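What you see is the complex with one protein chain gone and the rest in place.
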Amino acid sequence: MINLEFSYEYNNHVYKLTAERAKENDAYLITFNNRTYPVTSSEIKPGYLRIKLDDRVIKAVVAEGNKNMFVFLDGNAFNMKKVLPTSKRIEKKDGLVSPISGKVVNVKVKEGLSVKKGDVLMVIEAMKMEYLIKAPYDGIVKKIHLSVDEQIDMGMIPIEIEKTEG
Amino acid sequence: MINLEFSYEYNNHVYKLTAERAKENDAYLITFNNRTYPVTSSEIKPGYLRIKLDDRVIKAVVAEGNKNMFVFLDGNAFNMKKVLPTSKRIEKKDGLVSPISGKVVNVKVKEGLSVKKGDVLMVIEAMKMEYLIKAPYDGIVKKIHLSVDEQIDMGMIPIEIEKTEG
Amino acid sequence: MFKKILIANRGEIAIRILKACQEMGVKTVAVYSDADAYSPHVQLADESAPLGNPLSSESYLNIQKIIHAAVETGAEAIHPGYGFLAENPDFAYACENAGITFIGPKSDVIKLMGNKIEAKQRMEKADVPIIPGYHGLRQENNFLFKQGKKIGFPLLVKAAAGGGGKGMRIVHREEELEEAIEGAKREAKSAFGNDTLLLEKYLDKPRHIEFQILADAYGNIVHLFERECSIQRRHQKVIEESPSPVMTAEMREKMGKAAVKAAKAVGYTNAGTIEFMVDSSLNFYFMEMNTRLQVEHPITEATTGVDIVKWQIRIASGEKITLCQETLSQRGHAIECRIYAEDPANGFLPCSGVLTKVEPPVGPNIRNDMGIETGMEVTAYYDPLLAKLIVSGENREDAINKMVWALSNYVLLGITTNTSFLKEILTHEAFRRGDITTHFIDTHFKNWFATRPEIPVEALIALSVYDMMNAKSGVQKEVTVSSVSDPYSPWKRAGKWRIGD
Partner (left out) sequence: MFKKILIANRGEIAIRILKACQEMGVKTVAVYSDADAYSPHVQLADESAPLGNPLSSESYLNIQKIIHAAVETGAEAIHPGYGFLAENPDFAYACENAGITFIGPKSDVIKLMGNKIEAKQRMEKADVPIIPGYHGLRQENNFLFKQGKKIGFPLLVKAAAGGGGKGMRIVHREEELEEAIEGAKREAKSAFGNDTLLLEKYLDKPRHIEFQILADAYGNIVHLFERECSIQRRHQKVIEESPSPVMTAEMREKMGKAAVKAAKAVGYTNAGTIEFMVDSSLNFYFMEMNTRLQVEHPITEATTGVDIVKWQIRIASGEKITLCQETLSQRGHAIECRIYAEDPANGFLPCSGVLTKVEPPVGPNIRNDMGIETGMEVTAYYDPLLAKLIVSGENREDAINKMVWALSNYVLLGITTNTSFLKEILTHEAFRRGDITTHFIDTHFKNWFATRPEIPVEALIALSVYDMMNAKSGVQKEVTVSSVSDPYSPWKRAGKWRIGD
């Protein structure tokens, strides 16, 4: 009997489930939110699952990437982060993170300047479109990590802003 | 340096080739019929080969079954038997072999009877169609292995005919 | 409109009907024999019901089991597809009795048109031209032999209940007649449970041209123009096209009117097809009516823009046909090729086995109606039709070129198929000219199997390069699909697999 715990992250929320294999080879007990779902499942072809839950049939397609898992269900694709049982969640930076990979085409501020929430700090070009990096709160520009024409990757912190209290 | 010999059977003919890997990872020397073909090859996606031979590009799709290999080239599919290097070819029976799997629906002859080339010996039904087993030469019915309503598999010998000389 | 429909079929036609239902927001129930538990049509359906034993007679031909599945799942209607129970009046009757709508004509109309003899008598009365022959009730071999001699040779011996080339013989000389009558009776009995035969003058250089019709319960009947189905092997259609290369506007109007008249004469409802024989002087004769959806319906859909299956469902649910003959149009040219699991170089014997790679051609105006996918096992239980390939173009030449391209890009490995043979037909000078009759294959491809192509050296090079690439790592050859938990999964049965196959 195998009994395992799985965690998946979706939309900044971690979902924990436990799964237990029942006596028959294709039967499982999945527990989530204190409720246990008895299911039977067959893999029709790789990644294509047909899961029976009570009277219902759940048809899902699952595919694995390097860091993510993808489920296709009822016409919608869900992109989930794999969460390893031992890993701790990384604290989300309460600041500026580039939402995209691209090239810096304009830096609108200088270090030491004070900025207001919503001010445009930097312009990034990606896939031939412009994206604006705006100040998330009032503050003072502490550090500018990138200058014009430099490459920026998604998740990088281009500019540090010291929050002004009050 | 790897140097291997491969044999493939197609249309009752066995083709032998030797292959040698050149210094570069994707370059090979293939020898067939005393001629050596220097090629480079990349596998674009599983089974999809792009092979460069002189100025030409050969685009082929290869798929493996249990006993066969399939090549798709210039719009044609070729079904090849795998021949293991150590295996000897099985002698082909010079007689009657069922070309199809199906059910015997009629046996037209009896043991001991003499038959003429082209005489219908047996009728097999498969996929809702009838197929006739005919005498391949003049002779005498030696043994009938199957009777009406029995299942017959492709390659089975349903009836043995002793060839009449002259 | 129905809330739920059961599809009493398998393979490509079950899938085609399932998709129509789903687009219309109708829930679907698939049925499957043990051999088809993992088939694509079961995957696609919202629900499915098992029929057990793979033998057709125990599963897809078993009226009780199918009616039971419909009742159990709460299906309000059954679509029979083609083949199996599609033209079985007892099935339609059983549906009517069980309070389930049979998506097709009434059982008595199926029965009438299923009897080729009565059908012809009816058509004769309705002034639809028929072929000279014997359509009588006396069926003693001796009597049939005499009638056949009277009509003269070549002569067609044909099962009255038949269809699809089963129980059919062409007799050229008196000496062949006796065996032909016996053989046709035996085949007819086995296939249809009825060995009544009819005899007909066999036409010289005939074309097979059929008209699609749609009829509702309110007396509205339209035709969707013709299909040319002359390219046949053993009376089995192989390539169909629309429009027919010989058709003129005038002839089309005449034949279309005759088709509508034929349907009206028997009170026909739902989709149906009137098959005509056309002789070398372009006279046409009623041959038979198929009281169901045809295999080749997609070429009519491509040229008219009408979805025949959706109309079948709407008509069965009591809707009126809102199409009208004057605004219906036939545009461009469409061709269908039937992809069979058969070996043309070996007497066209059916093949079975595992499909190791299935990648159909994709492109504008290319339609793939398929019941197969990579990894699937094709058994000997059912018809060897794997898939249909339908293309359309601005004109016939354009469509032929597209079809040749599509066939040349159809990756279908693991089982020998007829794709190379289809390409040979399409590129044949006589076919290009439109010079086709039902004898086309017999005339031009009698000894075709003898010319099986030499294997090109490039194929041998590709194989050895492939083996060499795999020899390097030496590991992945042992990879099996261990992650599939079900012992009956086709991925398990398929044995050794390369990644990504």
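Odds and ends about this structure:
Which chain is which? They are A, B and C, in the order written, and residues in each are numbered from 1.
FYI, a contact is a pair of C-beta atoms (placed from the backbone, for glycine too) under 8 Å apart; a residue touches a chain by one contact, two chains touch by 3 or more.
Just so we're clear, the structure is a prediction, and the values are computed from it rather than from any experiment.
Partner chains of the missing chain, restricted to those shown and counted over the full complex, are A, B, C.
For the chain missing from the display, the contacting residue among B:K45, B:K67 or B:K110 is B:K45, taking the whole complex into account. The chain not displayed touches chain C at residues 16, 19, 22-25, 298, 301, 305-307, 310, 329, 331-332, 362-365, 367-370, 374-375, 392-394, 398, 401-402, 405, 469-470, 472-473, 475-476, 479, 481-485, 491, 497-501. For chain B, the residues in touch with the chain missing from this view are 25-26, 41-46, 48, 50, 57, 59. In the full complex, chain A contacts the hidden chain through residues 2, 4, 6, 8, 10-11, 15, 17, 19, 21, 28, 30, 32-33, 37, 39, 41, 43, 45-47, 49, 51, 53, 58, 60-66, 68-80, 99-102, 105-106, 125-131.
In this text, only the chains that are shown with their structure count from here on.
For the pair chain A and chain B, the distance between C-alpha centroids works out to 53 Å. Taking the mean of the C-alpha atoms as each chain's centre, chain A and chain C sit 49 Å apart. Multi-chain contact residues of chain C, defined as those touching 2 or more other chains: none present.
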